[in-house]
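Input: one structure, supplied below.
Entry: chain A
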Amino acid sequence: MLEASGVVKRFGGLVAVDGVDFRVERGEIRCVIGPNGAGKTTLFNVLTGDLKPTAGRVLLEGQRIDGLPVHTIARLGVARKFQVPAVFQELTVLENLRVAANGGRSVLSLLRRDRRREDMARGIAEEVGLQDLLGVQAGHLGHGEIQRLEIAMVLVSEPRVLLLDEPTAGMTYDETRSIAVLLRDLATRRHLTMVIVEHDIDFIKMIGDRITVLHKGKVLMEGHHSEVERSDEVRRVYLGEGL
Partner candidate 1 sequence: MLTTLLNGVSLAAVLALVAIGLAIIFGLMRVINLAHGEMFILGAYSVVALHQWTGSVWWGVVLAPFVVGGIGWVIERTLIRRLYQRPMETLVATWGLSILIREGLKVFFGGGSRNLPIPIRARLHFGGFSYPGYRIFLIFVAIVVMAAVLWLFTATDFALKVRAVIQRRDMAMAMGIDAARIDQAVFALGAALAGLAGAVMTPLITLNPEVGLFFLARSFLVVIVGGVGSLLGTVLGAVIIGLGNAYLSFLTRPVFAEVALFVFAILLIRVRPSGLFARPE
Partner candidate 2 sequence: MKSTRAGNLGSSFARASEPVWSRREFLRNAGVGVTALTVGSSLLAACAGGEEGGGGGGKKGEPFKLGALIPITGIETHVGLSMKVSTQIAVDEINAKGGVLGRPIRLIVEDEASDPAIAVQKARKLIREDGVSFIVGTLISAVRNAVVKVTEPEKVPLFNPTYYEGGLCNKYFFSTGALPNQQIDPFVPWITENVGKSFYLIGSDYVWPHGSFAHVKEDVQKAGGTILGEEYVPFGKTDFSAEIQRILGANPEVLYPLVAGVDGITFWKQLAGYPFKGARVSHSVSEAILQGLDADTAKGIISAAPYFMVVDNPANKAFIDKYQAKSGAPYVDTFGEGLYDAVHLFALGAEKAGSLDTEKLIQGLKGVGFDAPQGHITIDPTTQHTTHAFHVAEATGNQWNSFNIVHTENEIAPASDCGKIPGITA
Partner candidate 3 sequence: MAGRGEAAAVRAARRVGVSISLLRWAHWGAVVLAAVALWVVPLFARSYFIGLLGRFLVFGLAAMSLDLVWGYTGQLSLGHAAFFGLGAYTSGLILAQTSWPFLGPLALVLGILIPAALGFVMAGTLFYGKVVGAYFAIITLLVSLILEQLAISMLWLTGGINGLYGMKPLAFGPLSVDTLNEAYYFIVIVSVIAYVLARLLVESPLGKAMDAVRVNEKRTASLGYSTAAVRTVVFTLAAALAGLAGVLYVPLEAFVYPSQLGVGFSTWIIVWLAIGGRRSLVGAFLGAFIINYGQSLLSERLGRYWVLATGVFLLIVVLVQPDGLLGIIRDVKDRLMRVVRGSRAGA
């Protein structure tokens, strides 16, 4: 589905990503972990098109997308959920979703409702479990609920690949769990491919799919989290860090 081969990204002298090969299958949830400065975010930005790789290629279903502008990549179905929540605080959950759902229409056409989009907005609210909160101002939502709303707003644009940047940052255990569960069945139900950059190992366990460990811009290892946990290398790399 999404593939990076030999991706290199240099900032002047510094090599942030150093020849990463990495391939995600349709419907797979891939977590990318690694100590700070491992190049996670840089890789991420290369995938979304925010950064152009110095060398190497990025393929979406075998088609080159590296070097394309962000919104084009977005239109091809690669959606990104930012770490900092950017929901419209003053609007209700439903309004937020409707705004997201109607994005990209010409202004005058916005005067009439597009049933399909409206229904989709509500449908997705169901999907992420916000159906009870439709009338609530986003500003009044709990942290976890805001994250759900974010995800929902991304989903409304019907992406094929979903890139999530630390979706559970600063969440309580319960919130983290519910998000994990949510993401799982989204992936299965809509055959969504997801790439998640995450620190929280508990979350990663809950998601529990393959993990790519980055270190110094290189892929240190790749595998199921149980293997990764057992790996001494990873231990060494993460020495002092949560694992």
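How were these candidates chosen? In short, all candidates are chains of the complex that A comes from, given by their letters.
Keep this in mind: a residue touches a chain if its C-beta (ideal position, glycine included) is under 8 Å from a C-beta of that chain, and two chains touch if they have at least 3 such contacts; residues count from 1.
Every value quoted in this text rests on a predicted model; they were computed, and no experiment measured them.
Enquirer: Only one of these touches chain A in the complex, so go through 1, 2 or 3 and give me its number.
Expert: 3
Enquirer: Which bits of chain A are touching candidate 3 when the two form their complex?
Expert: Residue list for chain A touching candidate 3: 71, 86, 88-91, 95, 98-100, 102-105, 107-108, 110-114, 117, 132-136, 140-145, 153, 172, 174-175.
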